[in-house]
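Apart from one protein chain that is not included, each protein chain of the complex appears where it belongs.
Up next, subunit A:
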Amino acid sequence: MKKLKFSWSNAYLFLIFALLYTPIIYLIYYSFNQAGTMNEFTGFTTEHYGALANDTRLIRIALDTFRVALLSSLIATIIGTLGAIGIFFVKQRKTQVSLLGLNNVLLVSPDVIIGASFLLLFTMAGFRLGFYSVLFSHIAFSIPIVVLMVLPKLQEMNLNMITAAKDLGANNWQVLKSVIIPSITPGILAGYFMAFTYSIDDFAVTFFVTGNGFATLSVEIYSRARQGISLEINALSTILFILALGLVSGYYFIQQQQRNRKRKLTNIDPTNHQKAVSP
């Protein structure tokens, strides 16, 4: 073992690290506070977790959030993957570039614009705001993320395999099923994960299209936070933090598997919706 040498750069890194984690640790720490505030720690308790477990409204909202996330990311993954394959096989370079441009519109638009324009869309179409408007919006903003994750895998794919498969008599469907899809599976999984977490964390877009009867966790946390401190939210954030850890580990597990091919995928999501992905 090498001894850790003190250096200013390490001290600086550590400071930034501490700053980034302080609010999170703070939330988790006070979720066990007996006093019911985030000011003074008077004693250890798990009563806020108990309150959380008995809060049927919050549990229903949490389940709704997961329902939206699971469904929207699944549908977005299907449409996005097919879209990515389609874009990849477009012959004309110009068409391909403009398709990618259109694909990225929702990625670079600020959340507020996406939310407002979807609200316009649903209202003009006479669509009732609620579960389905939220679901469709989430599908819509997840599709370009999936495309972005799948396209690099298509570009890495060995095109000779398709030619070989065709020479051996495979029809288009078989080529898709047994050559293309298997070679881009890591990208599809990564896309699904990203879409899922985007959906879970989205606030701004959901806030616009959610209407009155339906809420997701983000919207609910927002309205509760406006009313002040409630340690139930702290308890909830502990649980969500553990969940996020799990998701990140899952995501990195997938990335690690892909790492075999020395390619170093470093991706930033241009939307800055919520999260970033590192190598």
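As a convention for this text, a contact is a pair of C-beta atoms (placed from the backbone, for glycine too) under 8 Å apart; a residue touches a chain by one contact, two chains touch by 3 or more; residues count from 1.
Quick note on the criterion: contacts and distances are computed from a predicted model.
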| item | value |
| --- | --- |
| Listed names "Iron-containing redox enzyme family protein", "Spermidine/putrescine ABC transporter permease protein", "Asp23/Gls24 family envelope stress response protein" or "Xanthine dehydrogenase family protein subunit M", with the criterion being the UniProt name of the chain not displayed | "Spermidine/putrescine ABC transporter permease protein" |
| Candidates A:Ala51, A:Leu71, A:Met157 or A:Ala204 - the one touching the absent chain | A:Ala204 |
| Selected from A:Phe32, A:Tyr49 or A:Phe118 as touching the chain missing from the view | A:Phe118 |
| Residues in subunit A touching the chain absent from view | 9-10, 12-13, 16-17, 19-24, 26-27, 30, 37-39, 78-80, 82-83, 85-86, 89-90, 99, 102-103, 105-106, 108-114, 116-121, 124, 136, 139-140, 143, 151-152, 155, 162, 172-173, 175-176, 197, 200-201, 203-204, 207-208, 217-218, 221-222, 225-226, 228-229, 233, 236-237, 240-241, 244-245, 247-248, 252, 266, 268-272, 274-279 |
